[in-house]
Structure formats: structure tokens, C-alpha cells
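Read through the structure below, which is laid out as C-alpha cells, and then see the notes.
Of the protein chains in this complex, one is absent; all others appear in place.
Let's turn to chain A:
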């Protein structure tokens, strides 16, 4: 037996985010709360965002789910903290492209998110990785109109 292809999915940076999530919890001064779930598997996430003049000043998340969904949420919060809403949503678009196996551009400001690129080889798990980014997008419905 070998778990070689598993290692391409569960890279150590992912497991590190899973076991030691960044920005986990709730914001007391949260100006925006978004709930999102994946009805097919039961994963749930709650995002708290503090947005001032178009900038994400602070962000935290709570939830439960598999290593991929929770690690992705942790990475996402790291990436978008301090960014403009516009840039944060752009990051989400690039992340989606990466999941779909399309050409994507992961800039340095997106932190560890690229470590999840292996997920695109596991179609059943793509929704796990995109859950937190979808939650972020849901927080700014006007942005896509």
C-alpha cells in the first residue's frame, strides 16, 4: 500500500493550518457575519468581518469540517486580512480557478493558499476547499452584480 497521492493532497502546510488554525474564533466588534454550510456533507463555517472604508480590518472564523475546509478557512483569513474587499474577492476568483484546474494567478499576498492546489485532483473535495471563499463572496453580494 502506498499513500503517495494522499501526500500531494495533505501537504504539511495544510495539516499545520488544520491543527493550528489562524484567526479562529469570533470578533466582538464584527460588523458582518456570514454563515455558510455545505449541505451535502454538513460542514459549516461562520465568518466575522470588520470592514471599514472598503478594507477588511479584521476577520475571524468558526466552524467544523474536514481538514481541507478548515485549513482553507484559516489560509483565507490570513490572506484577506488587511486587504481591500475588492482584492479579497479577486483572490477568491483566482482560488476558484485553481480548484477548477484553470489558469490562475496566486500572488504572494495570498499566503499559503496555493498549497491547496492538489485538491483540484480530488473532485469530491473541491467544495471543501472553496467553502470559506464562497462565504466571503456571500458577504458582498453587490460586488458581483
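Note that a contact is a pair of C-beta atoms (placed from the backbone, for glycine too) under 8 Å apart; a residue touches a chain by one contact, two chains touch by 3 or more; residues count from 1.
Following the convention adopted for this analysis, contacts and distances are computed from a predicted model.
Trainee: Absent chain per UniProt: "Putative phosphoesterase", "Aminomethyltransferase", "Spore gernimation protein" or "Cysteine desulfurase"?
Mentor: Spelling it out: the chain absent from the display is recorded in UniProt as "Cysteine desulfurase".
Trainee: Among A:68, A:88 or A:136, which residue is in touch with the absent chain?
Mentor: The single option touching the absent chain is A:68.
Trainee: In the full complex, which bits of chain A touch the chain not displayed? Write them out.
Mentor: 1, 3, 5-6, 9-10, 12-16, 19, 40-44, 64-68, 122, 124-125, 128
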